[in-house]
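What follows is a single structure, and I will ask about it in a moment.
For this view, one protein chain was removed and the others were kept in their places.
== chain A ==
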Amino acid sequence: MHIHKYEKIWLWFGAVCLVGFLSIVGVSAYAMGNQPPSHMETLDPKTATATAPFDKPGLFKKGSKEYEAVMLAQAFTFTPQKLSVPVGSTVTFKVTSTDVVHGFQIPATNVNMMITPGYVSTITQTFTKPGKYLILCNEYCGTGHQVMAVTLEVTA
């Protein structure tokens, strides 16, 4: 099929953009480890609150400035409802839902993931600035969806 010269140039430009975009995304994912949260662990959503570690949700110190936050998402709140870590801490959030699909987002950070019943979602974030961070649900979960939020305090 004959293609016009200008169009050839334009399509090459498009192809180069495409390769460029995919290279950036690919290098970031596979060389720098920036993969979206894709945890494969499962559990029974009905008995989640009786299954370790979700039988004891809370914030656990794992090392100097390293924490694990085991959290439950339930309509319409997260447990625990208050968390506090010193500035510079790295927190690994481990979250599951006992009822419907929820979201887990901390505005002003890159923490953002879906919480599907039956699955465990995890994400790790280092908090370099002190402040009161919102942890909010960003997936519609029912009439009280807009109040589903807790706070994480990063102390100076």
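The definition used in the following text is that a contact is a pair of C-beta atoms (placed from the backbone, for glycine too) under 8 Å apart; a residue touches a chain by one contact, two chains touch by 3 or more; residues count from 1.
In this text, contacts and distances are computed from a predicted model.
Missing chain, UniProt protein name: "Cytochrome C", from among "Peptide/nickel transport system ATP-binding protein", "Tripartite-type tricarboxylate transporter, receptor component TctC", "Copper chaperone NosL" or "Cytochrome C".
Mapped onto chain A, the interface with the missing chain covers residues 1-4, 6-7, 10-11, 13-15, 17-18, 21-22, 25-26, 28-29, 34-46, 75-76, 99-101, 103, 105-108, 110, 112-114, 116-121, 132, 134, 136-147, 149, 151.
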